[in-house]
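Note that this complex is displayed minus one protein chain, with the remaining chains in position.
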Amino acid sequence: MNAEALRVENLTVTTAAGIEIVSGVDLTVREGELLGLLGETGAGKTMTARAILGLQPRGLRATGRVRFGDGEWISLAQPELLAKYLGRTAGLMLQNPMGAFDPIKRIGPQLIESVVHNGLMTKAEALARAAKLCRHLGLGDAESIFRLYPHQLSGGMSQRVALALTLMPAPKVLVVDEPTSALDANLRVEALKLVQSVARDDGTAIVLISHDLGLVSRFCDAIAVLYAGHLVEYGPTSELLHVAAHPYTATLISCSLRLDGPRRTALPTVGGEPPLPGHWPSGCYFHPRCPEARDRCSLERPTFVAGAERGVACHFARQEVRS
Amino acid sequence: MTTIALKLFRTSKKAGSASLRAGAWLLGGLIVCSLFARLFLPDPNTQNLSNGNLPPFSGGHLFGTDLLGRDVLIWCARGITTSLSIGLAVVLISALVGVLIGAFAGYTGGWADSVLMRLVDLQLAVPPLLIFLAASMVIDRSIGAVIILLASVSWVPYARLVRARVLVERESGYVAAARLAGTRRLGILFGHLVPACATPIIVYASLHIGFVILSESALSFLGLGLEPPTVSLGYLISQGRDQLTSAWWIATFPGVIIVLLVVATNLIGDGLRDRFRLDSGEMS
Partner (left out) sequence: MVRRYLLSRLLQGVIVLFGAVAISFVLTNVIGKPADVLGGPYLTEEQRAALNAELGYDRPLLPRFLDYLQGVATGNFGTSYRTDDSALALVLNALPNTLVLVLLALVVAVLIAISLATFSARHREHRLDRLLRRTIGVLQGMPEFWLALMLILIFSVQLALFPSFGFYSPSSLVLPAAALALPLVPTLFRIFRGQLLDVLSGDFVEAMRARGLSERLIVYRHALPNTTGPSATFIALQLGHLIGGSLIIETIFSWPGIGNLTISSVQARDFAVVQAVIIVVAAFYVLLNLAADLIVMASDPRVRVGVS
């Protein structure tokens, strides 16, 4: 089994008003592995990913700790300590690839700026690496790409250049916010294939944030499901899809369209609305929408039972998880 | 989606209330002082040449007297309500005219709209003070004339504001619904579109008063605006200008009062803008 590349323990994000929007999340990603962080809008998945890198918005406080590779533990409450790892060990790719660029500067200088600024390479080395990355990502003539302005890139190209930008320092850990829905479906799959090849070839550990179960199950080795800021289930993709331990995961799976399923049947949906931060229900946060909720669910919050491979937070888990 | 969610956590509930409260207290205090002076203190136009240029704290004159022995404190206090009432009158007139013209131009579009936009350009191209100066050659100096003069160049921003809003709102669903329900054009315009602009207009107006007060004081300072017996702060500063080296207090105190007045109204305006979360770009 590959060595551990990223470990997050007890990540909690709190607003200035004291509302927890992410609570006690633990994550582990190994080298060359893709972990899908799955959740509805507002489940706290983006916040989780930002807080891991110390990039949560101003006014939000993160606690917990994180470790890159076999390095030392870093407190998440101190973003300035985490900043030393940004652009070196860890990278972030945003939803919108165009958003990665300064709109009024040419591509070339932007590609080499951070590695030179961070003292990882000389300018010449950086240019050589940028050219190599561009070729590797199928961008063709690097020299002509360098001279372009961001707005001159097509959707597919900007995706690749944005990836090149993130890969310049050869990060060990890469957080990828789901490729924007503004890109058409083919481009999204194309972009994720590139990301997957990066993990396979360079041994980069990747956290993919998404609300799309289909996309996550296609590309990721493991899936972590977030609901209302809590980790509700965790496991290898194939096992999780085979038997979901948590009712929420099970509902998500049954919601996603299956081409091999019976036709003309109504697609099941998750009933109700996800709770808003600060308006958390009692007991298990999912119980108002849970098809299998019983009395105990509204009274007592289930603890997360973590096994070696799988974990679940449910009083009546469908799959036994032994710790 | 996610960014919207992130922003939700940043806005506080009572935006702008601190500015509003500070502005209201300051303005209220100034008005009370002014009314007290108007009701209970002697007419500041009373001249007493033997008491000319008295420094502050002498002979019962807290702010001193000017060359003609007029009490600076009473003059300042009375000037507050003069400035404010001119500010209010100009703001009301120009808001009324601007809303009517802006709504008309925005709703009908076409040539009326083009004419309005060129007027907006023109208003920006020629400084208002220059127009005031040119107009002061041919118009006599009375409170009414000063108000009309100030209003005649001030209505344009209101018209621009209303026009921009109307252009957006007339495409929205509820206007289409009103149209389908058979509401007539004027009914839609004044029943739906103009009320939709009420907030930005109120906010702009509250920020505009300060500007009018400054303009009036400038005109009066140049001897082209108000003159005695009307009590104007700008006029007193112009009197103090000639005595600057010998009697600093004559020019200084009325200026301080103007600053306080404008700061108070601007605080209220800023508070309202923050309260209604208006983009400051829309207001400039």
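All chains are identified by letter, namely A and B, in their written order; residue positions are counted from 1 within each chain.
Keep in mind that, in the parts below, a residue touches a chain if its C-beta (ideal position, glycine included) is under 8 Å from a C-beta of that chain, and two chains touch if they have at least 3 such contacts.
Quick caveat, the model's predicted, so the values are computed rather than measured.
Undergrad: Give the residue, chosen from B:L41, B:L96, B:V126 or B:L186, that touches the chain omitted from the document.
TA: Only one of B:L41, B:L96, B:V126 or B:L186 touches the chain omitted from view, namely B:V126.
Undergrad: Going by the contact rule already stated, which one of A:T28, A:T166 or A:T251 would touch the omitted chain in the full complex?
TA: Going through A:T28, A:T166 or A:T251 one by one, A:T166 is the residue touching the chain not shown.
Undergrad: Which of these, B:I139, B:A164, B:A178 or B:A196, touches the one chain of the complex that we don't see?
TA: B:I139
Undergrad: In the full complex, which residues of chain A touch the absent chain?
TA: Residues 53, 55, 58, 83-88, 91-92, 94, 96, 98-106, 113-114, 117-118, 148-149, 151-152, 165-166, 168-169 of chain A touch the chain that is not shown.
Undergrad: Under the stated touch rule, tell me which residues of chain B contact the chain that is not displayed.
TA: Within chain B, the residues touching the omitted chain are 118-119, 121-122, 124-131, 133-139, 210, 214, 217-218, 221-222, 224, 234, 237, 240-241, 244-245, 248, 251-252, 254-255, 258-263, 266-267, 270, 280-281, 284.
By our rule, only the chains that are shown with their structure count from here on.
Undergrad: Hey, how far is the Cα centre of chain A from the one of chain B, in Å?
TA: Using C-alpha averages as centres, the distance is 53 Å.
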